[in-house]
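In what follows, a single structure is set out as structure tokens and then discussed.
Shown here: the complex without one of its protein chains, the others still in place.
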Amino acid sequence: MNITPEVIAKHGITPDEYERIKQILGREPNITELGIFSVMWSEHCSYKNSKPELKKFPREADFILVKAGEENAGIVDVGDGWAIAFKIESHNHPSAVEPFQGAATGMGGIIRDIFTMGSRPLMGFDSLRFGPIEGDSAQAATNRRLFAGVVAGIAHYGNCIGIPTVGGEVYFDESYNGNPLVNALCLGIIRHDQIKRGCAKGVGNPVIYVGSATGKDGLAGAAFASRELTEESHEDRPAVQVGDPFMEKLLLEACLEVMRKNGLVVGIQDMGAAGLTCSTCETASRGGSGNEIDLNLVPKRETGMTPYEIMLSESQERMLLIANKGREKEVEEIFRKWDLHGVTIGKVTNDGMMRIKVGKEIAAEIPAAKLADDAPVYHRSVEQPEWEIRNSKFETRSVREPRNCQTILPKLLASPTIASKNWVYRQYDHMVQDGTAVVPGSDAAVIRINLKRPDFGYTPKKGEPTEKYIAFTTDCNGAYCYLDPYEGGKTAVAEAARNLVCSGARPLAVTDCLNFGNPMDPHIFWQFRRCVDGLSEGCRAFGTPVTGGNVSFYNESPVAAIDPTPTVGMLGLIDDPKHITTQWFKESGHVILLLGDIGDELGGSEYLKRIHGLKTGKPPRMDLAVAKRTHDFVLEIIKKRWVASAHDCSEGGLAVALAESCVSNGDCMVGARVN
Amino acid sequence: MKAKIIVMPKKTVLDPQGKTVKHALESIHFKGIKDVRIGKFLEIELEGGNKAALQKQIDEACHKLLSNPVIEDYTFEIQ
Amino acid sequence: MKAKIIVMPKKTVLDPQGKTVKHALESIHFKGIKDVRIGKFLEIELEGGNKAALQKQIDEACHKLLSNPVIEDYTFEIQ
Partner (left out) sequence: MKFAIIQFPGSNCDQDCYHALANVFGQPTHYVWHKETSLGDVDCVVVPGGFSYGDYLRTGAIARFSPAMKAVADHAKAGGLVIGICNGFQILCEAHLLPGALIRNRSLKFICEHVELRVETTDSPFTNACKKGQVLRIPIAHGEGCYFAEPEVIEQLKREDRVLVRYVNNPNGSVDNIAGICNEGRNVFGMMPHPERASEKILGSEDGKCIFKSILRSAVTV
């Protein structure tokens, strides 16, 4: 197969990127090498369009053990030698093509990112966006099918592998028609001394392939995710990956067992987007070494696969592990116990090359560091979209106030974005692992971590704590970000912090999943830049650094780009179980306090959209300093045990917040009288 | 009239269930198994009518509802 | 040689999946459906050997593992 300009374009490689490849190799690439560059230099793996902006995030703090961008997931210290690994990632495009498997493999991928660091996964979270599901239009029917399929896929994977999905959020808006967002998060616990890195060190050390055999699933899924989802992408359909949560449970247990035996494992990396390519290349570049593997030794599910297909296959539930020379037998013994086969497919070298062989013949040979770290970086042009200017001039006072508010509140509470998500989380096993102290339905999930669990690989000594309490939430209002990306970015972080504080937790760190349209469009890149600016300022204001995350571009339906949706996942710490607070009123006679004042801020509200069909106006101004002081105040009065419940005002404003506080717990429904 | 429909995972798509059952059969001493694939079998009892029309209707039902064309193939017969 | 096995829920056992699919078919304007029943279809590729021995082996596999006699019936053929 000779490399023609069309073949190069089809791989999403620009002419100057192709020149850069020839410079790195000192010759023309063959088709396998071109495929490898195309996935490694896709936006999904290299962040070539977003890197300059992502540098604005605050990433430093004394409690950060693994920083954003270093490894598969960020890790933060939570005291007494314990740490939390967590990360959120998107699986939007595969879910648009096949919702069940797209969402399921999204869950599987993020779980692997956590246990590849040596961390025992404790909980999962899902942040979802769909087009409207009401009415009998063809689009509404499709949105319902996508919604039901995605929820069933997450339930199938999470329930089977025994990781509780304890929270998340679901929004419905026209902008997500045809391009749903499926952001999956996983969080795990780890001892400082158990942290494993994805690096290949030690010349001659064996490179071991573990897990499912390789098939043609999701061929070039990574590059596929960076191309717009247009009509002709349907013949990419065989690119969908199928997940096997049962296999992943075996892989999880076997990998943790191998990693906990000291001296066996040097480095380990999961095979995520771009499968064998990404893992082989990144472990070599991180280790400052080289990797040499032989594709004949790779377990394959189908015969006659070309090197191109093997290197780019996205078959699920596979890991690449570098063991200490001479200890391979022990590694393979542990995998056999779990009915898995660990196959040595190559070795670490010191020539810095990623060398892919097929028996004697070399299929690809590329300098690993250059491939992993020297992807091109672009500074895209920006231009404020006219709709932002037009919408910001809209006078919300011009909207006729309804004569009778009595009928408005029920309509708002019935809006799928606001209504109870019980139908969703009831399908998730959100109680397995005996840790869920606050079940889904409150402002944030709260997990009791029992530190004595044998599967944590550490027994607390006398005087050391035997329990820790963490809270978690994901938040983002896409409509706000559409109308004013900067305020929308700040609000996303503020709302996450607010939800944690209302649950009695002090905010600690953030992971984010930035879902945007096509970065080549200056309007879209303006939205991206302004949102990142807002997010950065929010993170600085609340002292919550970004520990990692994911960027997903090209989220566009055939009609237009999606609303900018920078989903924020925030971790909080609860110092004392007595501080745990939920959002529902507890007893009649309690006093209701409103903190913060009410401005004329109907812009982008669910009320304007649901009742008047308007998505316009200026969204509420977020004063971060006032917000921080309010949060500190709430935490203080919670610690003084003066607070029975706390709830934040978000979509639907004060009226909905009050209603939710009255009815969101079926076992203690109360009323409220407000002056 | 009865329609018998078989919906199987596509050859190229991973069939984790088939793989696990093959392993289980071997563990209870079943020899000589090269592969196991598991899919759905649907039996639809129909009022009757001309076969060609039913043929078209069943085919459409399979494509739109009874199978997921992304990861499954289907075959059927009407008796 | 290939064994084709059909495992169906017993008549006495409720088949909510069959009922749901029946309603779904009717909602996409599919007329004249009296009943829908859904079961499993298994395809086992065998190394070969004399048919009678395979017949016995498959029957035992169905009884022991591939079906639950409390709630399911099975039929199979070997080609």
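In this document, chain identifiers A, B and C correspond to the written order of the chains, with residue numbering beginning at 1 in each.
Here, a contact is a pair of C-beta atoms (placed from the backbone, for glycine too) under 8 Å apart; a residue touches a chain by one contact, two chains touch by 3 or more.
Because the structure is a prediction, the values reported are computed rather than measured.
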Of the chains that are displayed, which are in contact with the missing one across the whole complex? A, B, C
Given B:A3, B:I38 or B:I58, the one touching the chain that is not displayed: B:I38
Which subunit B residues would touch the chain omitted from the figure, given the whole complex? 16-17, 20-21, 24, 27-28, 38
Using the document's contact rule, name the residues of subunit A that touch the chain not shown here. 155, 159-162, 244-247, 249-250, 338-339, 425-434, 436-437, 439, 448, 450, 452-455, 577
Tell me where the left-out chain touches subunit C, residue by residue. 9, 12-14, 16-17, 20, 40, 65-66, 68, 70-71
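What we mean here is this: only the chains that are shown with their structure count from here on.
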Whole-Å separation of chain centres (CA-atom averages), subunit A against subunit B: 35
Using the average of all C-alpha atoms in each chain as its centre, how far is it in Å between subunit B and subunit C? 10
So subunit C residues touching two or more other chains come to none
For subunit A, which residues are shared contacts with two or more other chains? none
Residues of subunit B that touch subunit C when the two form their complex: 6-8, 21, 24-25, 28, 30-49, 57, 61, 64-66
Parts of subunit B lying in touch with subunit A, wherever the complex brings them together: 10, 12-14, 16, 19-20, 23, 68-71
In their shared complex, subunit B is touched by residues of subunit A numbered 97-98, 101, 212, 215-217, 237-238, 240, 242, 244, 246-247, 301-302, 315-316, 339
